[in-house]
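Here the complex is missing one protein chain, while the rest keep their positions.
Residue numbering begins at 1 within each chain, and the chains themselves are lettered A, B and C in the order written.
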Amino acid sequence: MPLVTEPTRAVQVLSAPLVIEYPFKRTTGPVVGAFLTGLRERILLGTRASDGRVIVPPAESDPVTGDDLTELVEVGPGGEVTTWAWVHHPHPKHPLDRPFAWALVRLDGADTAMLHVVDAGTVDAMRTGMRVEPRWRDEREGAIGDLACFTPEQG
Amino acid sequence: MVDVVLPESLRGVEPVRSVRIPARLEYRYTPGAASSRFLRGIAEKRILGERCSVCQKVYVPPRGACPTDGVPTAEQVELAHAGTVVSFCVVNVAFYGQEMEIPYVTANIRLDGSDLPIMHLIQECPADEVRIGMRVEAVWVDDADLGPTLESIRWFRPTGEPDADVDIPGEGVGTGLGSWVGGTAPGEGP
Amino acid sequence: MGKDRVAVVGIGQTEHQATRGDVSMAGLVREAAARALADAEVSWADIDAVVIGKAPDFFEGVMMPELYLADALGASGKPLFRVHTAGSVGGSTSIVAAQLVQAGIHERVLTVAFEKQSESEAMWALSMPIPFQPPLHAGAGGYFAPHIRSYIRRAQAPDHIGILVALKDRTNALRNPHAHLHEHDITFHSIKDSLMLWDPIRYAETCPSSDGACAMVLASEAVGDEAAAAGRTPAWVHGTAMRSEPTMSADRDTVLPLGGAQCAAEVYRQAGITDPRRQVDCAEIYVPFSWFEPMWLENLGFAEPGQGWRLVEDGATALDGDLPVNMSGGVLSSNPIGASGMLRFAEAAMQVRGAAGEHQVDGARLAVGHAYGGGSQFFAMWVVGADKP
Partner (left out) sequence: MKRDVAVISFAQSAHVRAVDSENEVEMLMPVVGDVLGAIDMTMDDIGFTCSGSTDYLAGQAFSFVMILDGVGPWPPIQESHVEMDGAWALYEAWVKLQLGEIDTALVYCCARASAGDLPMVLTRQLDPYTAGPLWPDSISLAALQARALIDAGKATEADMAEVAARSRRAALDNPVAQLAWDRPAGELLTEDHLVAPLRRHDCPPISDGVAAVALAAGDAAGDRCRRPAWISGIDHRVEPIHLGLRDLTESRSTRLAAERAGVHDGPLDVAELHAPFTHQELILRDALGLDATTAVNPSGGALAANPMMTAGLVRIGEVASHIHDGTANRGVAHATSGPCLQQNLVCVLEGDGAGGRRR
């Protein structure tokens, strides 16, 4: 016969690690694909919008009219930091393993700034408006990580 | 597909069409108090359901709430290790994370004394002999391997008892099912 | 206060494929949305609000992807709303969008639903491991097969009914240029001989895994009237309903769920339907495994309990039957999960607009769209008509 008891409310509650991991394979379409192709070839691209602005990373659609954007134009390689944040203690998932800056960088010829990191060594080397240039990874595959980081422009 | 105009420097270059972006996130999973009570019981080779004080239904595994009444299930009920196959599926395909030899049978098994079937494996019986109404019992892993997981029950196997009458979930509830055709659905009001 | 009339004035869908390798996620939703806008002869700027739906975010590995898609959906500066009600989401997304017009809040609402399952793998996302639980489920088929077996026993249905449904839907899909599966060589025997994946479900009785999107422009009565005057027949919404029930209730009937029956009763009440079998001209219902056609025919009041399979056997649900079901080829022929419900709703609307092309039901004036999700516990339906309600 079933034994009936009061539930043991003081039970030690269980917990366990749960890992969500998947090697997502993303198809890029022509616009994002062109941007990533450019990175592989060490070329930075934006799309030209209907109002003439150049948007980087390239937008697939016009922020004003909503229409498809199809004209890809070369920008950079240098640019200007429009805002930045200094990371004293990088997270293991961050792109750099030493203190660095997140930054919005407006590349030469672009009208909008893109998000990436600046390897500046120390926080004192960072300022809004500073000039930066890309540092490319040696092994490139057509991904945002091909652009390893920006660095303060020399000279 | 949209046709794009590329700058001179990228014309004739093999374009990137896809990109592989692995992502890993680490979480801490907590099954909650009721499930922990249940799983701690399993680790001791006991199957503990919980009864709703309103509708008197016994839920196993308990989730802490009676989904009919929205109240905590307060009363613990120890259940038999035997039950009846309510329905089942013969699986002929291997899946991610699945180490069973195919074909294998997964079944909805209503343990004696409970009101909701659990899903588990049927083994020690050819797949084509499994049937609705078959009486089955739990086969536990060795005591040394018992743990707070339903995997402590390796599978269920036939008891050899005569088949039981199966009340397919919902069949005996008297909701009228689809018999409201052309009229008013049960519970919907005029 | 009260309910204004709402019309479907634009419909678009993508070509559905296992992998849409030619587009990004944004490109996929824009393909459907742009076609819906073109159909409605409106521009992105004419849209007041966007309502988007999809199934779990883990499919694409983007959390709340509508945030990233805001620009692609032309939603910048506008309200953007995201619905998620499991497999019924494409239906409930359409209903939420319709209600924004019915409540008089917006004039033109763009609603979109999508899934790009190829970014991950549906089986992975649907059966992600949960600690303390053995990995038994073997996907959605493993979950639903016992319910189908219960139905077969309860209705004493012959084994070949599932095969007949699959043959019908896949044959209908040959007339639908957007469908994922175009199996020109399919026969009764090729289905019968296909692998019994989750007995009683055969491989050929199972939905595919697709990339795809669907979109509609829902609009006010005034906009619907303009469309009609311009010769672009709108579909008028005659009723919408949603019902949900618990996962673990002991009272639940997983074969003919009460929530499904109540959802149908409510949507028919709104549409003034008292005899669905006679009054409804055609229906697109959510059938991911072939046996769900007879089950839902009973649940939705098109047949008495236990008799749904006879409609299949008699050919009543064929394209030339008296109650055509899944004229588009259904979920069995295209299954971008998040969009699958909206595709049902959209096909119902296409039928009453007389715009369903090769899979048009002659003279269809009142049609039902249906979607379900979870463990047969979330339901969304609408009734659309060629005439104003």
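Following the convention adopted for this analysis, contacts are C-beta pairs under 8 Å (C-beta built on N, C-alpha and C of every residue); 3 or more make two chains touch, one makes a residue touch a chain.
Since the model is a prediction, treat every value here as computed from it, not as a measurement.
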item	value
Contact set of the excluded chain (shown chains only)	A, B, C
Omitted-chain contact residue, chosen from C:63, C:195 or C:230	C:63
Which residue of C:92, C:299 or C:351 touches the chain not shown here	C:92
Per the touch definition above, residue among C:7, C:23, C:40 or C:75 touching the missing chain	C:75
Touch residues of chain C, complete complex, unshown partner	1-3, 24-25, 56-58, 60-68, 70-71, 75-86, 92, 96, 99-100, 102-105, 125-126, 128, 130, 241-249, 251-252, 257-259, 262-263, 374-375, 377-378
Residues of chain A (touch criterion as defined above) contacting the omitted chain	13, 15, 18, 20, 24, 26, 28, 32, 35-36, 55-57, 59, 63, 82-88, 91, 93-95, 102-104, 106, 112-117, 123, 128, 143-145
For chain B, the residues touching the chain missing from this view	19, 21, 23, 25-35, 63-72, 187
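Following the convention adopted for this analysis, only the chains that are shown with their structure count from here on.
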item	value
Comparison of A-B and A-C by number of C-beta pairs in contact, larger one	A-B
Distance between the centres, which are taken as Cα means, of chain C and chain B, whole angstrom	26
Interchain centroid distance [CA atoms averaged], chain A/chain B, Å	41
Distance from chain C to chain A - Cα centre to Cα centre, in angstrom	36
For chain B, residues contacting two or more additional chains	1-2, 17-18, 21, 23, 29, 31, 35, 39, 148
Shared interface positions of chain C, touching two or more other chains	21-23, 27, 61, 121, 124, 129-132
Contact set on chain B toward chain C in their complex	1-2, 17-18, 21, 23, 29, 31, 35, 39, 55, 57, 59, 63, 67-68, 86-93, 95-98, 103, 106-108, 115-116, 119-121, 127, 132, 148-151, 168-171, 173, 175, 177-182, 184-188
Contact set on chain B toward chain A in their complex	1-7, 9-10, 13-37, 39-40, 50, 74-80, 113, 148
Chain A - residues contacting chain B, complex	2-9, 11-31, 33-34, 36-38, 40-41, 43, 45, 60, 68, 70-74, 141-143
